[in-house]
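Every protein chain but one is kept in place in this view of the complex.
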Amino acid sequence: MSQVKEGLLYSESHEWVRMDGNVAIIGVSDFAQSEMGDITYVDMPDEGDALEQGEDFGALESVKASSELYAPVSGTVVACNTELESAPELINKDPYAAWIIKVEISDKAQLAALMSAAAYAAKIGA
Amino acid sequence: MAQFPFFPHTGEDVSRMLKRIGLSSLEELYADVPQEFLYRGEYDLPSALTEAETKARLEELAAKNRKLTVFAGQGAYDHYTPSVIPALAARSEFLTAYTPYQCEISQGTLRYIFEFQSMICALTGLDVANASVYDGPTATAEAARMCVASTRKRNRILASAALLPCVRKVLEAYAVFGGYALSISDNPLSALDASVAGVILPSVDKYGRVCDLDGAADAVHAAGALLVLYCDPSALAVLRTPADWGADIAVGDAQPLGMPLSYGGPYAGFMACREPLMRKLPGRIVGQAADGEGRRCFVLTLQAREQHIRREKATSNICSNESLMALWATLYLSLMGPQGMKELNAACYRSSHFLRDKLLATGLFDAPLEGDFVKEFVLRPRVDARRLHKYLLDKGFFAALPAEEGFVSFCVTERRTRAEIDALIAAVEQFAGEEGK
Partner (left out) sequence: MSYYDKLIFELSKNGRRGASVPRGVGDAEIPFGAGTLWRETPPALPEVSEPDVVRHYTRLSQLNFGVDSGFYPLGSCTMKYNPKVCDEVPALFAGLHPLQEEETVAGARELLAETERFLCAVTGMKHFTFSPCAGAHGELTGLMILRHYHEMRGDTARTRILVPDSAHGTNPASAAICGLEPVTVPSGPDGLVDPEALRPLLGPDIAGIMLTNPNTLGLFEKHIKEIAAMVHACGGLLYYDGANLNPLVGVLRPGDMGFDILHVNLHKTFATPHGGGGPGSGPVGVTEALKPALAAVDGRVSAFHGNFGVVVRAYAYLLMLGREHVRELGAFATLSANYIKESLRDKYKLPIDSVCKHEFVFDGLLDDGAREGVPGATTLDVAKRLLDYGFHAPTIYFPLLFHQSLMIEPTETESLETLDEFIAVMRKIADEAAADPMLLKAAPHHTPIGRPDETEAARHPILKYTPAA
């Protein structure tokens, strides 16, 4: 059974968002990591890249699959989790601790389009 | 009709199999096909030949080709093939295997590809090589796409007009619909701007000259683009490496590594790159792994790049490699070793310079281009290039190949003997004499 962490916002494409001031911290849900299996590589954008909500900003790879990551909000990438470069398995171990990117958001209103933990849990049947 | 040697189905077998399926005739296997599409006509094929007749027919066709002494290259080089290579490459465990999907029974293929990748890295000085692609020109087009995929919001590729014509031709054909805008010019470095994803230069150009690439990588990188070098892997054994020149990607054709001319193929393209570009490298890649008991073994790896997983999002549609030809190159480089490769290039160097000097002495050609060369060179004849070429053809030489800008191209490999070289010189002298009349 996939875990859905309270207090986070979720996208249809299984990214989670935690707000820290004006910065959105973005990762993937437990459901997403369990669907992928052992993650072997995380393709991440460069710091400073501008993202549009819904745009793909990278990908998760396993031995036999690849899954695009989609920006849950628009903004500028201010940090990438470089720890994932050598240890992508951190996402498998604790998907809610292993954030992928931090984005300084340009439009807070976009957060309204995301789901609450309860709504996301209902969506994935958790 | 006699039973076909490759189809073991006897009449009795067919009946038994149909019975198991619950059908009464082979036609019923196609009952779901719109019946008007069943082909009732005669096939325009010859009546089946026996093996001996087939061989005789092939020999008959081969006899219609002219055996020429090859003194030209332009992308296909007549190097000697050691006997070990066809003997081992013909082993059916290599020859009749498919792609090594089931690694537990494919360690032979996987190991030699790993060795091939290692040898390409040794020759280019770069970090990572793939398992090979179709040929050198398609490897170049793949590299162009790789540059676009590895840079953000850039899609222009600048290529040197001094690349071999066969390379430029494929780059152009792929560019028409292929996601990169191609500009070919004499001095691509002068056209760098923020739209340029990659610059493709020759390491040895179409004139056969070894290129001085000093400053090229700095200029390309300063503009935020990637540098691709097109190389002759045989010459790379003595040339300054693409890595030393600062290249990001090296490509070329492995044909000079002992592969017969074979009217153009099969050969094998190679691609190598710096480590940060590894995940944009197309084609198959073999990596080291360990099995449950900790034994070293080899597997196809980084497959999440590839078309069978990424489908329309893949950087390349390439599926197969030229595995058997990669084995060919691996065997060749193993046999030759560093010393053999150096001696081979030295032999080419001596013989080609010998021929060039003798040709210049005939007075038939203009002064040569500046720059050093290993085995291939061009000269501009003071007479009609086609007539010279044709004259030599009639004497049994494939030489003085008409090239761009009024040049004729020559190439001398280690295979050319003193007698052959002397005979070619004599023929050119004779031509010069007849022209002078």
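Annotations
By letter and in written order, the chains are A and B; residue numbering begins at 1 in each of them.
To be clear about the criterion, contacts are C-beta pairs under 8 Å (C-beta built on N, C-alpha and C of every residue); 3 or more make two chains touch, one makes a residue touch a chain.
A quick note: this is a predicted structure, and the numbers were derived from the prediction, not measured.
Checked against the full complex, the candidates B:Leu277, B:Leu359, B:Leu388 or B:Leu401 give a single residue touching the omitted chain, namely B:Leu401.
Chain A residues in contact with the hidden partner, per the touch definition given at the top, are 38, 40-41, 61-64, 88-89.
The criterion applied here is as follows: only the chains that are shown with their structure count from here on.
Annotation: 43 Å between the Cα-based centres of chain A and chain B.
Every residue of chain B that touches chain A in the complex is listed here, in rising order: 152, 279, 303-304, 309-310, 313.
Those residues of chain A that touch chain B in the shared complex are 40-41, 43, 46, 49, 59, 61-66, 68.
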